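All protein chains but one are shown in place.
This part shows chain A:
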Amino acid sequence: MAAHRCSFSAVLFALWGLSLLTVARGQEATLEGNDRTAVVDNPESVAGAAEQAAGQPAAEDRRWEATAVEEVSPTEAGGGSDSPAPKPAASPPSVPRPKDDFQEELVIRPLHSGDIYTSFQFRTLWETDFTRENKVSHYRLFPKSLGQVISKFSVRELHISFTQGYWRTMQWGQPYLPSPPGAELWVWFQDSLTDVDGTWKELTNVLSGIFCASLNFIDSTNTVQPSASFKPLGIGNVTDHRFLRYATLPREIVCTENLTPWKKLLPCGSKAGLAVLLKSEKLFHSSFHSQAVHIRPVCKDDQCKTTSWELRQTLNVVFDLHNSGQGKNEWSLFKMFSRTLTEACPVASSSKIYIDITDNSQGEQFELSPATPLLSQAVVLGDRRTFSVYDLTQQITFGTMRSLNLLIRGKSSQGDMLRPLLHAERYVAGYGLQTGEIHTLMYNNHPYRSFPVLLLDSVPWYLRLYIHTLTVTSKGKDNKPSYIHYQPSKDRVRPHLLEMLVQLPPNSVTEVTLQFERALLKWTEYTPDPNHGFYVGSSVISSLVPSIVAMDTNNSRERPLFSSFFPSKEESSYFVRVYTEPLLVNLPTPDFSMPYNVICLTCTVVAVGYGSLYNLLTRSFQIEEPSPGLAKRIANIIRKMRGVPPL
């Protein structure tokens, strides 16, 4: 181990020397680069300042600008040198980046409902090609278990999420990373793969082991191949949906045993950095918990000549005010996670905490302590948000106590939230166990713009959908979907898949209804608690929602991680994915206690039919001769023995 480390440092030293040689040429290049970023940066900050000036009194301007200037300097310094060197000031900006890079980030957003939304993002970037090089054996920051999975199963993109609870869009707004209740897994395979289904089956079993989850229950009956809803998020132009598999397990319960293997994938484990906060006794004492792993190939740089693999581990938690607080609207890291922060992860190139203070520009909503001078702006989900930033790589952040315990003291909880432009809900209508109707309501809250949404429904085969009963109405009028992709189910083989493109008129509710029939299953096909009902996974609504502010389309630029997951292709709109509630549907059940009785009784009836026909077929009519009595018969036997004629 020691030798290994020595050789590594020797390599670093050699690199250092090389970089010193090339420093003259590098200087020019970085200067140019800095100029460019400044150019990109400037219009935004100018625009931001203009907005601020329009919205607020001039007195506020000064503080904002002053802090903005302060903010600009660290990002410039950070933008030029993304090296993981502990002393960024000392390292020259032209040092070639190491082959892998780790960033961690925590976003805290006080919600209008009084709850607190915390979102962790850990990103590991690795410049390697699992597909070209046959064997990648040396792993540093990238977890080996996942690397092997990628290369063995020819995975191009892998997205997996485990969620406990349902994200309440109307109260909480849009999440940074949406996920449906239960487990969700979608994978794009390399287009060189021939047996996709077999690989998918193996992959789910392997992932089941890695994450201690019931992903092995994913089989052909809950896997679909969406044609439009799930496009690759990384680079790559293969969009043939034969190589895509999507499955959800809405019944999956997420708990500690899923969190522990997830934490083990982090370079620092839960020993240092932000991951110290991830204590399961607090994380699962919340209204919403979602953990996810996203693996995708991304561009290494602006030119996109080489690709690197990005592993994003995200964890989103919503802490309930009424659940844990004593009525006081006061939050701190210690209260939420029962830990405080003392250091960044040593291998992390950036480690930051963002606190959303957009609605709190004058400190009227809550009070933040310790205060930070750093501010940052990011365009996220079609809105320009302002964040206070705590950089954990700076020792000054931890202050004299050598620990950071952020305290948010709420003053007033009222304040109106911007209504999310798109949200959806779903329910089952009808009564009885024979038929039913699925209603999906999609709300477009935009005052004057209509936009199209893609609705994806994957319904298990035992709810037999009747596609001819599909109706889509908005504002009381029939709204014909412009694209419908429907794949009917096969009993015990595959689920229904319905995808359609619906135009949502401005400020309207669009209702999609679809009738179904409940099937009676074999008694062995029911779950152990059949009268609890059967879960139907969430519908997925994907859309490009018109944005109020210009979206950032430059994907290579350094941005906070939470704002850069879904790449935006155009400035005027941003991508949103909304998951509806999963459904719980009751099916008619047979009596589980009497298979023997049923087999016996039915066979008896068949035997009655067989017997009576057999009787009539084989026998013939005869005149009944009265049979002699017992005494007479015995007497006859005796007489026969005596040789006397019978009576």
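What we mean here is this: a residue touches a chain if its C-beta (ideal position, glycine included) is under 8 Å from a C-beta of that chain, and two chains touch if they have at least 3 such contacts; residues count from 1.
Here is the rule we go by: contacts and distances are computed from a predicted model.
Engineer: According to its UniProt entry, is the unseen chain "Phosphatidylinositol glycan anchor biosynthesis class U protein-like", "Polyribonucleotide 5'-hydroxyl-kinase Clp1", "P-loop containing nucleoside triphosphate hydrolase protein" or "Replication factor C subunit 3"?
Structural biologist: For the chain not displayed, UniProt's protein name is "Phosphatidylinositol glycan anchor biosynthesis class U protein-like".
Engineer: For the full complex, which residue in A:Trp461, A:Tyr535 or A:Tyr574 touches the chain that was left out?
Structural biologist: Only one listed residue reaches the unshown chain, and that is A:Trp461.
Engineer: Tell me, which residues in chain A touch the chain that this view leaves out?
Structural biologist: So the residues of chain A touching the missing chain come out as 431-435, 461, 464-468, 484, 486-492, 496, 517, 519-524, 588-591, 594-595, 598-599, 601-602, 605-606, 608-610, 612-625.
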